[in-house]
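For this depiction, one protein chain was excluded, whereas all remaining protein chains were kept in their positions.
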Amino acid sequence: MSAASTGLRPSGRTADQLRDLKLEPGFARHAEGSCLIRMGVTEVLCTASVEGRVPPFMRGKGEGWVTAEYGMLPRATHKRGEREAARGKQSGRTQEIQRLIGRSLRAVTDRAAMGEMTITLDCDVLTADGGTRCAAITGAWVALHLAFQHLMRNNIIARNPMVDQVAAVSCGIHNGVPVLDLDYAEDSAAHTDGNFVLTGRGGIVEIQATAEGAPFTDSELTGLISLARAGTDTLFAAQREAVGL
Amino acid sequence: MSAASTGLRPSGRTADQLRDLKLEPGFARHAEGSCLIRMGVTEVLCTASVEGRVPPFMRGKGEGWVTAEYGMLPRATHKRGEREAARGKQSGRTQEIQRLIGRSLRAVTDRAAMGEMTITLDCDVLTADGGTRCAAITGAWVALHLAFQHLMRNNIIARNPMVDQVAAVSCGIHNGVPVLDLDYAEDSAAHTDGNFVLTGRGGIVEIQATAEGAPFTDSELTGLISLARAGTDTLFAAQREAVGL
Amino acid sequence: MSAASTGLRPSGRTADQLRDLKLEPGFARHAEGSCLIRMGVTEVLCTASVEGRVPPFMRGKGEGWVTAEYGMLPRATHKRGEREAARGKQSGRTQEIQRLIGRSLRAVTDRAAMGEMTITLDCDVLTADGGTRCAAITGAWVALHLAFQHLMRNNIIARNPMVDQVAAVSCGIHNGVPVLDLDYAEDSAAHTDGNFVLTGRGGIVEIQATAEGAPFTDSELTGLISLARAGTDTLFAAQREAVGL
Amino acid sequence: MSAASTGLRPSGRTADQLRDLKLEPGFARHAEGSCLIRMGVTEVLCTASVEGRVPPFMRGKGEGWVTAEYGMLPRATHKRGEREAARGKQSGRTQEIQRLIGRSLRAVTDRAAMGEMTITLDCDVLTADGGTRCAAITGAWVALHLAFQHLMRNNIIARNPMVDQVAAVSCGIHNGVPVLDLDYAEDSAAHTDGNFVLTGRGGIVEIQATAEGAPFTDSELTGLISLARAGTDTLFAAQREAVGL
Amino acid sequence: MSAASTGLRPSGRTADQLRDLKLEPGFARHAEGSCLIRMGVTEVLCTASVEGRVPPFMRGKGEGWVTAEYGMLPRATHKRGEREAARGKQSGRTQEIQRLIGRSLRAVTDRAAMGEMTITLDCDVLTADGGTRCAAITGAWVALHLAFQHLMRNNIIARNPMVDQVAAVSCGIHNGVPVLDLDYAEDSAAHTDGNFVLTGRGGIVEIQATAEGAPFTDSELTGLISLARAGTDTLFAAQREAVGL
Partner (left out) sequence: MSAASTGLRPSGRTADQLRDLKLEPGFARHAEGSCLIRMGVTEVLCTASVEGRVPPFMRGKGEGWVTAEYGMLPRATHKRGEREAARGKQSGRTQEIQRLIGRSLRAVTDRAAMGEMTITLDCDVLTADGGTRCAAITGAWVALHLAFQHLMRNNIIARNPMVDQVAAVSCGIHNGVPVLDLDYAEDSAAHTDGNFVLTGRGGIVEIQATAEGAPFTDSELTGLISLARAGTDTLFAAQREAVGL
């Protein structure tokens, strides 16, 4: 990465540099597992809540369910947004994000090992500066892992149903250069933008890559995936530290 | 207050003792004014958002408007509650609380001095342990004051439209003894429960006192008001410190 | 009360004078208990409907439940209001009022004596001229009492679960003078306004007192409570006459 | 009509006999026009509210608009029904009825003579015992006529835009006999049931006739129309008396 | 019918002429019964879906239930209409139509012969050019009949519960002349407009006739019914051919 191109990021970061990362496990006092994740200014509170039953479509299978909800405080954003509870419905964006978070966590959970219980991951954005859905996935993994540890300590489950780590990061092409972990300023200006949900063992759980303007090429996609791998390796290390692995 | 009676509080506090109080002004990065208020385990994030227009019923009067919205993260509570945005409507309790917060702050604001703008106070409960509506009022005053300071610094208004302080505290009769600042354990067990919204100069903005079981007497009401005055005096001092007065 | 001050009421009433009061028990043909209450021009139809089961959160406790709903015909008001059923949701005001009515009636009901049944009090305003929530509480007590009498006559319950009377009246400070039973003209102009829900034996069930402009003082509050007591004594007598006590 | 067949009506009425009819014009204190109509136990409060503008699809045509809303108090019925405002939407039945009422009144109104204003007819059922939609149409005509008189008295319109009378009555085939003005007991048992909206000058505004079980014949339809004509003649006389014609 | 009067129809049809009619049974690949009906440009896809249980109010009676839902694709119309799913509620018109379709089909079904099952008739308008509700009824009969045949072939029911045919057609008075099967251009201009739901054996299931402007007379009603009978005879023949009777 040349000095010239890295100089283009508004934050002064190099193209492959994550924002400052901080994970605070146990932030929420009542939840079975929780984590406050900060990536730069972006701040998401993730909680894991255990309920001893599964939704109707899962009953009688002897398996558990992991689901997610996502929200944003009205003034998480630069300009106040309308409160979804007041508006009476969740936006398409909100629903799309919470479906993604749920799928991502289920991909690394052995649901047969959970028994018939539901864990709901609430990811609420306190401050938004780009990358909130990725931060939510990364933080939710910590919350879910802590909830499983809590259930093991209480002898409700025998072993931790987590079979791998999962974390997510956004990458995009900004000023013609592939860059890691877009903040809001970059996200607004990027021509191509992707969210990469990857696992600790090197697999891909989900890729969503979108051209905002001109289409992108296969090789650009390959470049973004490489950046994302490097970024998630850092996230995996932070997750392990947060849960004491 | 006898030692015997004070010994009855689950938290070990004396009857006239507030919980540990902490105000963090400026917690929210994007808001014109904000305050994270903690009273014991209860934790409410209050933000003030300025918008340069008023709702239709206020137009053309040359006055401003101050309104409030209240929410609770799903896992703010001991047991996860349903997300109001997912349910598609706000509960009666939520609407009652946000109307109370709005009225309380308007009572100490000279709206003519604001000009035609709206300030929305968002009070979102991160952790709930009783007294969230009172904490929201106390914290919202700080957020609103900071937003007015911000508007003065930017020469949008000439003087601070805040004409007094306002803070709120709950009091109730627990095990036959009037006690200050109920936490969740006390609130659930109290026979009478009231919220007292008082001003820095000694006035009453709003009183809501309810018998949960047997009715209460005039003298019990008088006792609760006295406790509340002592409690809000402490809150007023903390508010002044938070905004630098 | 001086002639000068009483002369200030738009209706010509003295400061401590209720509006003309009329209770018509049994107005609704199908309900187990009902009462049409008129206080001046304000007119509220209260019905009590019995259902032989309780809501989920009350099941298996062997106790009954008393709840209330409140509505206003679109042209109950001077200017037609939007129909809440057409708008698709109840306003915050409506929800706040119906919660108050329910709490007030539960405060004087021995729910263990009801057995597992629900009584719903529907309070629908036919004509509004201030004080509708107070009239609703006073009338709902009559409807509820009649429903209990109906259940006793049909040997469904052995004794009347009503342990006391409850009635409500508004008081406020109008032109600097505390006055009883505000009508719409006074309510719009009052600086302080309160609803007082009191019992036949002299207890307080609920007080909601709000400063619309300047805060009020402890002694003003005391004055309003005194007025309210005198007013509810008249209401209690009318209630007893309506139910034949 | 033989004595044998008339003896079959649960109410003891003859086949061509209306229920007791009472129209109380001016019942609602605030509305520009109103009428409480009672047909036997059925009781509907009809109000006419004037607003000085028309809905968007009517703007700029120089014509007025007449529309209707229909509601039922929760305990208007033998068994309490859910409140539509609480349920968050109006039933298909409610919407069907209010559309019928609006069409019926528009059919006898010269909307060009109104100028650009909207009159909303609110028809709220206080007690239901069959025939509420027909009673609503008959009563709404009175309310609308009174509102037009009010507008003439205030020199807002020069002449009454009402060009004819309109009234409605139900007829049906009960125990094989065509009968007039079905009450709830008959309505539940009738094999064929129709609502006939007729005008003072002998025209048909709307007919809705439905076989609940076996289809009906052309001659049965003719018989029902004859009964309806006789019934509405009585209703027209009562309407004229109510508005002073 | 004189040449002069037939010349008045925009489509060039004679007064008693149906539009081109086409029924395509089995159009929908997954439904137990289906029919795409085209009447001129109007095109409605009708499907019958079987579910092995009845709604709560029908349980334990040993009878089946037949119900209908109606919808219109947003661009079925000349000008795009709002999608009801996006708007969050069905219009009054939609609800009125689907109630009519359900009643019409239940009128010719022996629900005791169905056993406890529900058949839902979905009638979705692909292209609208007037008469969609009538086409839906006519097409839904075919879909329902095919579903019953399917159930008989699978030995779920022993005999076809269909006791008669039912079809519907609109008639109206256009330019003073009674005409059959109004298309959109005629429907918009007609002074009187009716929907006639008739049975194969000559009975009337439902008549809805409405004066859009001036009221109509008994003899005009008789004329419209005669036209409708002739029209439905053609529809009945097409239905029989579609189901192989």
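Note that the chains take the letters A, B, C, D and E in the order they are written out, and that residue 1 is the start of every chain.
The definition used in the following text is that contacts are C-beta pairs under 8 Å (C-beta built on N, C-alpha and C of every residue); 3 or more make two chains touch, one makes a residue touch a chain.
Just so you know, these numbers come straight off a predicted model, no measurement behind them.
Counting contacts over the entire complex, the absent chain touches A, E. For the options A:Val41, A:Ala189, A:Ala211 or A:Ala238, the residue in contact with the chain missing from this view is A:Ala211. Of the candidate positions E:Asp20, E:Glu51 or E:Glu241, contact with the unshown chain belongs to E:Glu51. Set against the missing chain, the residues E:Pro10, E:Gly88 or E:Gly213 yield one that touches it, E:Gly88. Residue A:Lys89 is the one among A:Lys89, A:His150 or A:Arg240 that touches the chain not shown. Residues touching the missing chain, restricted to chain A, are 89-93, 95-96, 98-99, 103, 107, 164, 198-199, 201-211, 213-218, 221, 225 (touch as defined at the top).
In the full complex, the hidden chain is touched by chain E at residues 28-31, 34, 41, 45, 47, 49, 51, 69, 71, 73-78, 80, 83-90, 94, 120, 122, 124, 126-127, 129.
Quick note on the criterion: only the chains that are shown with their structure count from here on.
Separation of chain A from chain D in touch steps, taking the shortest path, is 3. Repeating the A-B interface with over half of its contact pairs identical by residue number, the matching pair from C-D, B-C or D-E is C-D.
Of all chains present, the one whose mean CA position sits nearest the global mean of protein CA atoms is C. Distance between chain centres (mean CA atoms), chain B to chain C: 28 Å. Per-chain Cα centroids separate chain B from chain D by 51 Å.
Across the assembly, chain C contributes residues 88-89 that each touch 2 or more other chains. If you sketch which chains touch which, the chains link end to end in a single open path, with no loop closing it.
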